[in-house]
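For this view, one protein chain was removed and the others were kept in their places.
And then subunit A:
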Amino acid sequence: MTRLPETTQRKLGLVIDLDTCVGCHACVISCKGWNTENYGAPLSDQRPYGADPSGTFLNRVHSYELQPLATSAAPHPAAQLVHFPKSCLHCEDAPCVTVCPTGASYKRAEDGIVLVNETDCIGCGLCAWACPYGAREMDAAEGVMKKCTLCVDRIYNENLPEIDREPACVRTCPAGARHFGDFADPGSHVSRLTVERGGFDLMPEQGTKPVNKYLPPRPRDTLEQTDILAPFLEPVAEEPRGFAAWLDRALEAL
């Protein structure tokens, strides 16, 4: 079971557009909402209203500050804030699967989704150790490993309207920063987006061959003039004359 399939018929995954993501965390919340009441054990929270709240999430959004180097064209480039959603990348060479001692972790040959069979999981945590991305979290209440299922219970779910048959995070993203599709098909919109925008892998040197791709943020554009009316607004402060000028000098002298 924990042997990885040689190839998978399809490679389902996500494209995450770092240029478009606004960091609203809606994907985090919709993910928690869907997955706490569907596939497997609920995503528990510990002390949610206490001083030290903690909980299980399958998707989290980091934020990074990118300060471009100064160039002669842009001597003082503005720093860029990049919001960075991170969930399971459904790696082709998933190290989390092969370390599993019980066969609970597996990668599906039909679509490449990496899943945990929670009734076999002993909660040893080794798969989370093996994942460089922090995509797996042990549920403190259930004692089993939780991870992104790519909403396997949505994407094939014929009880849902067709428009909803995509992962909850993709369905909810108000900025359109998340895209779901089949990377094995070069004509799919995720494959085309990856090629057109220079999609990249996270930590390629770890040899995990992630399926999910990230699109780089575009460099910040610069505006010469922020207000088109500015040239028409002359400064109104003028030197006073006559009595006002005398009063001004007299008050200054006091």
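We adopt the following convention: contacts are C-beta pairs under 8 Å (C-beta built on N, C-alpha and C of every residue); 3 or more make two chains touch, one makes a residue touch a chain; residues count from 1.
Note that in this section contacts and distances are computed from a predicted model.
For the chain that does not appear here, its UniProt entry gives the protein name "Dibenzothiophene desulfurase", which is one of "Serine-protein kinase RsbW", "RNA polymerase sigma factor", "Dibenzothiophene desulfurase" or "Beta-ketoacyl-[acyl-carrier-protein] synthase III". Note on the undisplayed chain: of the listed residues A:69, A:163 or A:228, the one touching it is A:69.
For the chain missing from the display, the contacting residue among A:14, A:31, A:61 or A:211 is A:61, taking the whole complex into account. Not every partner is drawn; the one left out touches subunit A at residues 1-3, 18, 25, 28, 52-57, 60-69, 77, 81-82, 84, 86, 95, 98-104, 120-126, 128-134, 137-140, 142-145, 200-207, 214, 216-217.
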